[in-house]
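As you look at this complex, bear in mind that one protein chain is not there, while each of the others sits in place.
A and B are the chain letters, set down in written order, and residue numbers restart from 1 in every chain.
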Amino acid sequence: MSSYEARFKVWRGDAQGGDLEDFKVEVNDGEVVLDIIHRLQATQAPDLAVRWNCKAGKCGSCSAEINGRPRLMCMTRMSVFERDETITVTPLRAFPVVRDLVTDVGFNYQKAREIPSFVPPEGLGPGDYRMFQEDVDRPQEFRKCIECFLCQDTCHVVRDHEENKQAFAGPRFLMRVAELDMHPLDAAEETGLDRGRTAQDEHGLGYCNITKCCTEVCPEGIRITDNALIPLKERAVDRKYDPLVWLGNKIRRRS
Amino acid sequence: MSVVDRQEWDVVVVGAGGAGLRAAIEARERGARTAVICKSLFGKAHTVMAEGGIAAAMANVNEHDDWRVHFRDTMRGGKFLNQWRMAELHAQEAPDRVWELETWGALFDRTKDGRISQRNFGGHEYPRLAHVGDRTGLELIRTLQQKIVALQQEDHRETGDYESRLKVFQECTVTRVLKTAPDSGSAAGNRVSGVFAYDRESGRFFVLEAPAVVIATGGIGKSFKVTSNSWEYTGDGHALALLAGAPLLNMEFVQFHPTGMVWPPSVKGILVTESVRGDGGVLRNSEGKRFMFDYVPDVFKEKYAQSEDEADRWYEDPDNNRRPPELLPRDEVARAINAEVKAGRGSPHGGVFLDVSTRMPAEVIKRRLPSMYHQFKELADVDITAEAMEVGPTCHYVMGGIAVDSDTAAARGVPGLYAAGEVAGGMHGSNRLGGNSLSDLLVFGRRAGWHAAEYAAGLAHERPAVDDVQVDAAAAEALRPFSAEVEEPTEAPPENPYTLHQELQQTMNDLVGIIRRESEMAQALKKLAELRVRARRAGVEGHRQFNPGWHLALDLRNMLLVSECVSRAALERTESRGGHTREDHPSMDRAWRNVNLLCRLTDPTGGLAATDPAHGQITLTRETTDPIRPDLLALFEKEELVKYLAEEELYE
């Protein structure tokens, strides 16, 4: 096993201000960035604030930006860097900073609440649900989401434009709309809720210009843009812009 | 002092994992204003780590399954030490709890006819685990989280406030369960009156006043070095209950999951799901031998295959073949791996080989075990479709926990205190079957929420008053790490909490680990006493705002308490059973079958002064369990019962 000393720059500070601080720290075989942050805590900076939990890429807590790219610290192996490279770790830059690597991700919880929940179908009791694998495959992909909020962080709509946070739910929560709209038994329609339409009218789907950064950063490899956002846009088109659908509806209404 | 922020709630749930959220949903639906407190962000609880599935006898895949079979498997797995009434309730109610999740939006993998698919797992006679690939825990937590949001949306429509009836205090830690003042009269004394907590982000203290508190904080794995558990698992709930005067039950039973990653070092201990074996993975030693055939204990001889051929046939035709020994209960497999490594037949990094690559096509592996594929690829640079994994035992789960009433989940001796999930003891006996934890969370989470709400409603007009003295004491205790230097200026410099934690983990791992010896455990108790003294000097730098050093210093108290419980109980129980293996007492002793060990705080005032290793902070008592109800005993063959039960129990 070989170990070496790596150079790190870690952002330290809080809402009042802060700066990148230099560290030299030991790195061993097979370690990930989070291990190094922990080593800093244990040896050089005991009050270095960082969120983490499972350390296996399953909980989505240790989101940060490493050399400027949004990533999970626990899934970023040190071996992807050159040994003489200085590795910069900063908090997520789309959200208000709390302290050091910890940010206030309340925006996401706010948005989660604004998406109407699953509507259970009337007349089907627990145990009576019948769904087929080919029908649940699509929403299941979206339910792999570990809510690390890297997609929300990287999305330029809110990252570069704070003012859009009011109107735009962000990729994670538009994907949630898509998930429910594709759920084989969701009964929102029966209650008069058109999820496809609300995606555009209420959750800011139009802000998305499908530049795919959300898909690029997703640690779960969910194809957010191709499988959730674009299908949602297409569903909005169904409602509002498609000439044939419009014509079809006209004719059907007549007859 | 005591100018801390106070709020009134009906039920406070500590912990937002599966059990906590299920309890909160139930309490809120029964009309209680409910607060949930959790150390991490909402939705990040350790439950997400559960991979395999939720055990419930729905009989979707094998029609012969029903709750009785599930009950039987659970009792066998726990070596008959289970609190049988819990095992019964659990087996009966688990299917309803799973089906209910579907009405909240959960999407399990499906059978051909559109029902919930169920998979095989160690110790379960039939395919029984409802699952979603290998991320069932994530599905569970997300579904419960989204149900909570749905309830909040309902409240928002009615009251204009999302948090009027159900609020999640995320990134907050409870350090004390508060009770009524001891002198406030016999009836009202000794009741739960709320919790004392701090906000991790700001460091501010606050008190939630509530007549009922549900503890659902999970386990204790962070006291061990090699563990599949996250930082949160510091035994907070166990310690809170102890400090509030409730006893802990059978703390010696700690489950070491047989298959954790062993390399690279930084991920040592991270779980490799049992579904790898359920779906066809086999264990081999360095000689390429499927060694598990040599480790089938007598009590299981008739139930497991004797040859590789038969074992392989079982995957296709389970009705006419016996299951492969890789699917023995976890304690057996963990011990077998341990023995192979000790005998020098281990893998290069000190584990054994777990192989699916020669058993299934690469495509099938990627489809059925996506997150395992991912995990090994990303963390160890191993392609599990092409080569074998290296695995070894890792501390995974504590069967012991707060002693509770089976039906109501009420903690013994402290009115208003409830416990559910891993933090509660009894349900799993001496060893938990895979898949039974998620169903446990749901069944007893619901029961805890239900009875806590009912209890709180009964006290609506005479809410127990919070004792200011306790609030002040709790605040002083929480602030001590900042003044460690000032209080004891003469002696050694302040201790680094990280160093103390590492020493504690090493101690527990080496001395009270998977194989235990009397002398080592005695040594562990000495070391724990030393650490206890040093922990009082644990000092921290910086200020109260999101300061992990401070948080760890506070968690040390809990880990030390719980570690002492584990060590003391393990020293006392002179037999090997389930998650407790004594090298000096290698066999199961029927005389111990009906003995529970209870840990209580030696100093009932909740002080933590005791540093004498011989006495320490914990007092141990023995208790004889209730006899198993005859109709439940009748579910087993006599020949099988003889192996577990003492003579006199059999003929009663």
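One rule holds for everything that comes next: a contact is a pair of C-beta atoms (placed from the backbone, for glycine too) under 8 Å apart; a residue touches a chain by one contact, two chains touch by 3 or more.
In the analysis below, contacts and distances are computed from a predicted model.
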Absent chain [UniProt protein name; select from "Methanethiol oxidase", "Integral membrane protein", "Branched-chain amino acid ABC transporter permease" or "ATP synthase subunit a"]: "Integral membrane protein"
Touching residue (missing chain; options B:Ile25, B:Ile141 or B:Val168): B:Val168
Contact partner of the left-out chain, one of A:Glu65, A:Glu147, A:Glu179 or A:Glu220: A:Glu65
Hidden partner interface residues of subunit A, rising order: 11, 13, 15, 17-20, 65, 67-70, 85, 88, 90-91, 93-98, 103-104, 106-107, 109-110, 113, 132, 134-135, 153-154, 156-157, 159-166, 181-182, 184, 204, 206-213, 216-217, 226, 230-231, 233-238, 240-244
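Criterion: only the chains that are shown with their structure count from here on.
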Inter-chain centre distance, subunit A versus subunit B - centres from mean C-alpha coordinates, in Å: 29
Touching residues on subunit B, where the partner in the complex is subunit A: 40-44, 46, 48-49, 58, 95-96, 99-100, 102-105, 107, 109-110, 113-115, 132-133, 135, 138-139, 142, 146-147, 149-150, 152-153, 156, 162, 201, 230-232, 263-267, 270-271, 371, 374-375, 378-381, 496-499, 502, 540-543, 545-550
In the complex, subunit A residues that touch subunit B: 14, 28-32, 35, 41-43, 46-61, 75, 77, 79, 98-100, 102, 105, 109, 112-113, 116-118, 120, 124-127, 129-133, 136, 139-140, 143-147, 180, 183, 186, 221
